[in-house]
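The block underneath contains the structure these notes are about, expressed in structure tokens.
Left out: one protein chain. Kept in place: all the others.
A, B and C are the chain letters, set down in written order, and residue numbers restart from 1 in every chain.
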Amino acid sequence: MINVGIIGGAGYTAGELLRILIWHPEVKIAFVQSTSHAGQPIANVHKDLLGDTDLIFAKADYTLVDLIFICSGHGKTKAFLEQNELPENLKIIDLSTDYRPKNNDKGFIYGLPELNKVSIAKADKIANPGCFASCIELGILPLAASEKLQEEIHVNAITGSTGAGQNPTTTSHFSWKNNNVAVYKAFTHQHLAEITESILQLQPEYEKAINFIPVRGNFSRGIMATIYTECNMTLEEAKELYQNYYSEHSFVSISDSIPDVKQVVNTNKCVLYLEKHGNKLMIISVIDNLLKGASGQAVQNMNVMFGLNEKEGLGLKPIGF
Amino acid sequence: MINVGIIGGAGYTAGELLRILIWHPEVKIAFVQSTSHAGQPIANVHKDLLGDTDLIFAKADYTLVDLIFICSGHGKTKAFLEQNELPENLKIIDLSTDYRPKNNDKGFIYGLPELNKVSIAKADKIANPGCFASCIELGILPLAASEKLQEEIHVNAITGSTGAGQNPTTTSHFSWKNNNVAVYKAFTHQHLAEITESILQLQPEYEKAINFIPVRGNFSRGIMATIYTECNMTLEEAKELYQNYYSEHSFVSISDSIPDVKQVVNTNKCVLYLEKHGNKLMIISVIDNLLKGASGQAVQNMNVMFGLNEKEGLGLKPIGF
Amino acid sequence: MINVGIIGGAGYTAGELLRILIWHPEVKIAFVQSTSHAGQPIANVHKDLLGDTDLIFAKADYTLVDLIFICSGHGKTKAFLEQNELPENLKIIDLSTDYRPKNNDKGFIYGLPELNKVSIAKADKIANPGCFASCIELGILPLAASEKLQEEIHVNAITGSTGAGQNPTTTSHFSWKNNNVAVYKAFTHQHLAEITESILQLQPEYEKAINFIPVRGNFSRGIMATIYTECNMTLEEAKELYQNYYSEHSFVSISDSIPDVKQVVNTNKCVLYLEKHGNKLMIISVIDNLLKGASGQAVQNMNVMFGLNEKEGLGLKPIGF
Partner (left out) sequence: MINVGIIGGAGYTAGELLRILIWHPEVKIAFVQSTSHAGQPIANVHKDLLGDTDLIFAKADYTLVDLIFICSGHGKTKAFLEQNELPENLKIIDLSTDYRPKNNDKGFIYGLPELNKVSIAKADKIANPGCFASCIELGILPLAASEKLQEEIHVNAITGSTGAGQNPTTTSHFSWKNNNVAVYKAFTHQHLAEITESILQLQPEYEKAINFIPVRGNFSRGIMATIYTECNMTLEEAKELYQNYYSEHSFVSISDSIPDVKQVVNTNKCVLYLEKHGNKLMIISVIDNLLKGASGQAVQNMNVMFGLNEKEGLGLKPIGF
């Protein structure tokens, strides 16, 4: 059994981790830390866990655990690591952006198993990728791996509301968001940095622009990215390239029909779909932003780090509707 | 032309008033007061008015207007009236709960035209009814008017998110509310007071319970109330009673088929529908909470107060979908 | 291992069964029968199963299985049993209404484990309850079991769209249903029959009306029933009664805070909540209509029939959002 602790247990990604981990056959949850809710049952905050667990938010005790998941939010992991003395052999999976850049000073490995599975298996510290980044990278990496990227890449990706976290704001207000969509951070989204790093890891000389327009969607979970670029392969060649690239990766499927977001909601899967139009190859990529885009991927990384089958505990019932 | 001012111009009900009044043929908007947004174009806040108006949030100047709409929020009108010296002949329509009780000390008339049209026509001060109250009273008043209420009344009513105002909270958060419903304030909702007063105005000896369960719906606009009580009339008699009661009221229709909420969204209408099952008469009542339940009714009251056709400026295109 | 077959594999309840059974540790799916889709991969129809299974829709072969689930739709099971000769020892769980009445001529047991667990454990043929019926009965049965029902029961229940099946109709059209609610079959819904039978099984002399208003909600999954009736217990006594009644039942929890539908979506759970107002006891009951209201309960019944823990394979990750 892997003994795990969760830091920052009251937020969305921690809740999603708990929904997975309480059923994971190889995991024991030793503590769920929360400053704001210490002493309360976790089912008071993550109400859908009522009846599933009697866990209480508690203080962290690093002597009890093999691994901690840090769910404190972007910018807070650095401070956490400075302020806390952690056991040397304690493994860490951080869900924030803080240590995603390759040249980080703590030796964190970028935790996209479909890119870095070998390094992850040997790593002690994992920086879990961003949700948009996961969805988009999975759609592009096979091209980069065979150095097929030549021209600019065009990406439009629409995300569910949970991607923005649980803080209530003007744009998370139901009255605004219901039946509504809007663009934000066009061409400047912070995930462009990690997407670019991952592409360059595989095709270092690629230097064209990645044009990325993120959209706020009026649904709770999921991301659909639509990607296209010029490509001199036929559709069949491209499909074969993608099939080969993902042949050893359990969570990525190539679909023969156009996917929709709900096809992957409440699963750790990524579904890809390809079309060729003239000289453009279009790739559609869909994931659940809280699973393959966050907590599901964190568990997948844990599985890889501890030598388990990467699917362990991740055979999740899809929502379907 | 009626010169009007709006106090508290940045909230939901004020926005809705503006959407109506800028097209009202007999109204000139003299000022839209907002403490928080003074000096800004109103289209910066009510963004759907871009291109329709160049109005700027400004200070109130009561010498310019015949009528003010007070949209400051519940509990704030009393303070406003204490702190401001208003011209004697200035008419007021208040959208808060503050002066809805009959025995209020300022002479406000409860502004449900289908109950009090004659008094409203002579009034200077109107307390605009609550949204749930409007929907439910319109479903019950014909029975009370002919003293047909005998036993308890059972009401379940589901409301759109705009009924809770624009303040972002846990239960207005899209991630929570999307695809979700929940009960709140069962048997204790504050609108029960005005509903009871209106019933007793017509059938003073009625003393049975009104069991009211309010539900938060996952839509933006609209209320559907389902009401039933024992009744010794046939369905035909009941329909005739309702038809007669509303024969002089432009905004209430009796439907022969089951209504849905969207049938009235973006209109000032109330659609009623009746069924008889055993000794129970069931009435379904649907309105748009921001229109017949708030700002549309406020304009209807203004029309009645100033001797206009009550429909003036309220020939609104329904949303349909 | 239990070898199971599914009859009518292309519909909603069959899809939901498959989403559960492919991960159930004690089940082998021997065939998934579909007349309309024979020969196709089931992931072509239930697209969210892409990557999870390579099963193909096939003909039924009753010699391969211990149990069949019949998902053909209401009214079709009778015909199916007449037209097919089944092995004597083949167990059946039927998800239609056909054999829910107690006095059915084939010996089907009404499969609500919280009412009939002992009989289910010995049964060969189970009639799986209706979705509304499950939700409402779980809210009322503890009162009936202690003969506390005295007066009429008032029920309003709102259901997700999947309750109406996959046939595209006017009222399943997104343009109509989105942001909309409407009543249907008020006081006459077909589930009243089984609700009444279950209550009478526990409190045979109860003879008051059950007033039931069903509502079409604008969400995909879930039912929320709001129930009240006169009751001479205190709130504490009522809570204790409910806690005791469900103490041996894994899927029902009594909540201390108002539940919402999403709290149980994608789980087999039922969450109950009680309030007392004057002499009225109000019970809120929420379930996922496709799980505790259909396919999840079918699996729970299978577990009970085969002597497994009733939770086996039903430790499902909630959707949360």
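FYI, a residue touches a chain if its C-beta (ideal position, glycine included) is under 8 Å from a C-beta of that chain, and two chains touch if they have at least 3 such contacts.
This structure is a prediction, so every number in the text was calculated from the model and none was measured.
K.L.:
Which chains here would be touched by the one that got left out?
P.N.:
The undisplayed chain, in the complete complex, is in contact with A, B, C.
K.L.:
So one chain is hidden, and I want to know which residue out of A:35, A:180 or A:232 touches that hidden chain in the complete assembly.
P.N.:
A:180
K.L.:
Have a look at B:87, B:204 or B:318 and name the one touching the chain we're not showing.
P.N.:
Of the candidates B:87, B:204 or B:318, B:318 is in touch with the missing chain.
K.L.:
Out of A:110, A:132 or A:228, point to the residue that touches the absent chain in the complete complex.
P.N.:
Spelled out, the listed residue whose C-beta touches the missing chain is A:228.
K.L.:
Hey, which of B:139, B:168, B:259 or B:293 is the one touching the hidden chain?
P.N.:
B:259
K.L.:
Just checking the interface: what residues of subunit A touch the absent partner chain?
P.N.:
Counting over the whole complex, subunit A touches the hidden chain at residues 154, 156, 158, 175-176, 178-184, 186-188, 209, 211, 213, 215, 217-222, 224, 226, 228, 258-262, 265, 275, 277-278, 280, 282, 284, 321.
K.L.:
In the complete complex, the non-displayed chain touches which residues of subunit B?
P.N.:
12, 15-16, 19-20, 22-23, 44, 46-52, 160-162, 178-179, 220-221, 250-253, 255, 257, 259-260, 262-267, 269, 271, 290, 315-321
K.L.:
Touching residues of subunit C against the unshown chain: what are they?
P.N.:
These residues touch the chain not displayed: 12, 161-162, 166, 168-170, 172-175, 177-179, 218-220.
In this text, only the chains that are shown with their structure count from here on.
K.L.:
Same or different interface residues for subunit B and subunit C, judged by whether over half of the residue numbers are used by both?
P.N.:
same
K.L.:
Would you mind checking which chain's C-alpha centre is most distant from the centre of subunit B?
P.N.:
Checked the centroid distances; the maximum from subunit B is A.
K.L.:
Average the C-alpha coordinates of each chain, average all protein C-alpha coordinates together, and give the chain whose average is closest to the overall one.
P.N.:
Ranked by how close its C-alpha centre lies to the overall one, first comes C.
K.L.:
Could you tell me the distance, in whole angstrom, between the mean C-alpha positions of subunit A and subunit C?
P.N.:
Centre separation, subunit A to subunit C: 34 Å.
K.L.:
What residues in subunit A touch two or more of the other chains?
P.N.:
12, 161-162, 178-179, 220
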